[in-house]
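One structure is given below, represented as structure tokens, and several questions about it will come after.
One protein chain is absent from this view; the other protein chains keep their places.
Read from first to last, the chains carry the letters A and B; within each, the first residue is number 1.
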Amino acid sequence: MTIVAIVRNASIALFALGIAGGGTVMAAVAGDHGSAPRTDRPELSLGRSEQFDFDPPEPGSYSLPIIKDAGDGDVLTADGRSRRLRDVLAGRISLVSFIYTSCADPAACPLASGVLYRIKAVSKQDPLLAENLRLVTFSFDPERDTPTVMASYGKGLAPDVDGAEWIFLTTAGPAALQPILADYGQRVDRKRDPDDPLGPLAHLVRVFLVDRGGRLRNIYSFDQLDPRLVLTDVRTLLLEEAAVAAGK
Amino acid sequence: MIVRPARSFLWVAPAIAAMAGIAAGQAAAAEIGAAGAGAAGADPLRDERAVTRIVAGALGLPAMAQPPGGPPAAGLVALGRRLFFDRRLSPSGTMSCGMCHIPEQGFTSQELATPVGSHGRSLRRNAPTLLNVAWVTPLFHDGRAASLEGQALSPLLAPDEMANPSADALVARLAADPDMRQAFVESGSEIAIDAVVNALAAWQRTLVAGGSRFDQWRFAGDENALTDEERHGFALFTGAANCAACHTVAPDHALFTDLMFHDTGIGVRADLAAASGLQVPVEIAPGRTVLVDRALVESVAEPRASDLGRFEVTGDPADRHRYRTPSLRNVALTAPYMHDGSLATLGEVVRFYASGGVPHAGLDPRIRPLDLAESDVLALVAFLESLTSPDVAALVRDARSVPVGNAGP
Partner (left out) sequence: MHSPRFLLATSGSICLAVALALAPASARADETCQSPYLPKITGQEEFVYVWTLGVEGLGDGEDKLVTIDARPGSKTYGKVVHTASVGGRFEAHHGGFNDDRSQLWLGGLDTSEIFVFDVRTDPGRPRLVKTIRDFTRASGGVVGPHGIYALPGRLLISGLSNDRDHGGRTALVEYSNEGKHIATHWNPTSDKPFGAARGEVADGYGYDVRVLPRKNVMLSSSFTGWSNYMMDFGKMLQDPEAMKRFGQTVVLWNLHTRQPREVFQVPGAPLEIRWALGPTHDYAFTAAALTSKLWLVHVDRDEKWHATAVADIGDPEQIPLPVDISISADDRLLWVTTFMDGKARAFDISDPFHPRQTYEKEIGRQLNMVSQSWDGARVYFTSSLLANWDKKGDDNEQFLKAYAWNGKELDQAFAVDFNAEKLGRPHLMRFGSASLYR
């Protein structure tokens, strides 16, 4: 039941939309930032799958310990501007996904981008997510993934501005990239066979949850990249912020 | 359930947990770790109160013989408490005094017949409680130390206990830690072995636990403090059973020990069992005991070390297998019993004596078979259980007001 979408020349062609439940994602009840805990969670309509055969926990019923401060460094946005990564990540809860656009391993970068795509779709149903969440797709292949390439990649995945913000980043080159990868603990190796049909780079799938204060709060790999679970974590951080605000 | 280290900041779990109604479990867990202990530590009068216990004593206990120079300074007590629970007292970083004298376990270890030292080395004798240790002299089961200050060095240097190669090596290690240096400064002491043992002794003297229901009944005139059964037990204790021949009771106080050395037969019994070749009962799960061939047990056992008791100190053959009478105060908290921890319950202990101990040439003549009904055994146990001080919980809190000391930056 693997569903694959192809983007060609920056136009997106979805062979099938893999949003389970077969139906409309429930309209979210609008709420002010920092309001009381929400009970509606449109992502739950995505339902279970063979890989994620469980119901996610209640947001706020658990804690996400601080792993460390998220790394910083010089990055290039899709419009070619140079910025500091921490500045880019400021002000919202961010999901940072490290990829390279020529990855052809369906269990790797396409999977991660697919999950972000689905999260973006859910966020259109929920103003709380739309206002507070940022998706970040960050290339670790600066030689090929120039700002122009990232812009095209981004247009394919996120042609509209509805829902959560989605930004696409790359770097000026390995010197700028390496410290950021090291900080995040994202290992990338060149494969021995540069013509490997799945792509020339070897890497683990990693998506990072960064809170509004720039601290790393969770790390997802293949086995956790369930949009329901990721959004449960995002909502947990939103509740935590609300609790802190209420305490002040 | 998440415990953050004490130095962490920006930890907002309690707030969010409270929102979700799960605060109770997570907050409770904080008591377990060092973080919790540190949080409970802000009590400026704790050390002064501890010194007061030395001076004031407690109902049922005689006035404490004060050390030379009088009661210790509060700072010395604080230093002693901290050192007592610092696992860096041993070169391996695992053994503090508090690993065998565990506050929640009656300031002894309820989980072992005899303790386990550095690198797992086997010790021969049960860890004694430190409650009311100020009244114990001489110290150790064999009485080889005259004072708490003199006693403290022995486990610090014994290769099978804390295994410091020398006092100087211990002092050098303590001095290498900036926090520890600061603790000595705050106590008004130079970092030296004398300060270490003086501080350890000072804090241990504050572990005063009297005022039990028995004391209320016997020394404060509260007729209702003991039940009929407990009073019957006490009558047997001082009468027909003659326990008080060694566990003495004076008119105005009761130490429940003559501080003398006696052979109960427990020492020879262990030798007899080892030589018997009988199978060993091993409880492999609660309520499920299997009999294991002694050969199998011995295939994984170091040879048992002999233990000759007071003889090892005096060299007098008459002292073979003699051990100092322990106090019975708080005895309900200090299982297992006897110098080798070989009896699990007070009932077993009473029955052991009622059956006349282990008959052999050296048996103390005061130990002889007793004609006790089962109800008498139960009454004696009930009486012994009335000797528990209501102050023990406060002493546990005092002990846990310092975090356990561990290696780290």
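The rule we apply is simple: contacts are C-beta pairs under 8 Å (C-beta built on N, C-alpha and C of every residue); 3 or more make two chains touch, one makes a residue touch a chain.
Because the structure is a prediction, the values reported are computed rather than measured.
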Full-complex contact with the absent chain, from B:A220, B:A344 or B:A394: B:A344
For subunit B, residues in touch with the removed chain: 1-6, 22, 25-26, 28-29, 32-36, 87, 92-94, 98-99, 102, 104-105, 109-116, 119-120, 122, 280-286, 288, 290, 292, 296-302, 335-336, 341, 344, 404, 406-409
Interface with the unshown chain - residue positions in subunit A: 1-10, 14, 16-20, 49-54, 56-57, 61-63, 65-68, 101-102, 104, 106-108, 110-111, 113-114, 117-118, 149, 152-153, 156-157, 185, 187, 189, 191-192, 197, 202, 204, 206, 219-224, 229, 232
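The definition used in the following text is that only the chains that are shown with their structure count from here on.
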Distance between chain centroids, defined by C-alpha means - subunit A, subunit B (Å): 57
